[in-house]
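Reviewing the structure listed below.
Note that one protein chain of the assembly has been removed; the remaining protein chains are unaltered in position.
For chain A:
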């Protein structure tokens, strides 16, 4: 069963007098448990696609079915509830709240769960998610006391805390060094393998896209190619490291 189904998705923006077509008709199905890497240069429309997939934006035209439900034209509040329950976001800049402890950062999505979740349950679930990321000892650390990799792991814990069926990762390794990037990719692969969570990864780095089970290349708002991929093992060394070794 496909968790995501896009049919003729179009998105146009008005930029001054110009009309920009960010998405020019995208039709796509993503099945549950896939690890889809969407690649493309900047301006290709991959970010717009991710915003629509994340229910942060609505398409101008076309249909978006998420878990069998048409969400293309839902009102804002219902989209908020869908983001809350079904989608976990991982961002390039981590987007952790400063001067807020790790566990409180993880709790954020639980604050907006309806019906309202009691504080004790929020804390318990957030701690569980942090523990899954191996950060239980750092629960009371502020983001500036954590390394980049740890910060991204807190962000992943936050994305997972409401047990979503879909994780949208927007350039999650953009701010990380190679070693940490691989670590993060391993976590995403494990989530897919162990929990069957569908992962959509947006990246412009082919190396990172290679960790997916399917690679979709986007250009000018259209799908250029859509190929299954044998995911690269996170046990392999990254090309940069090979080069370093070679030298």
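A few remarks follow.
Going forward, a residue touches a chain if its C-beta (ideal position, glycine included) is under 8 Å from a C-beta of that chain, and two chains touch if they have at least 3 such contacts; residues count from 1.
We take it that contacts and distances are computed from a predicted model.
Selecting from "ATP phosphoribosyltransferase", "Chemotaxis protein CheA", "ABC transporter permease" or "Malonate decarboxylase beta subunit", the unshown chain of this assembly corresponds to "ABC transporter permease" (UniProt protein name).
In the complete complex, the residue from A:46, A:125 or A:158 that touches the missing chain is A:158. Taking the complete complex into account, A:113 is the one of A:113, A:136, A:178 or A:234 that touches the chain left out.
If you put the hidden chain back, the residue from A:44, A:84 or A:203 that touches it is A:84. If you put the hidden chain back, the residue from A:2, A:95 or A:234 that touches it is A:95. Although one chain is not shown, part of chain A still touches it, namely residues 51, 54, 56-57, 76-77, 80-81, 83-85, 89, 91, 93, 95, 97, 99-100, 108-109, 111-113, 116, 119, 158, 162.
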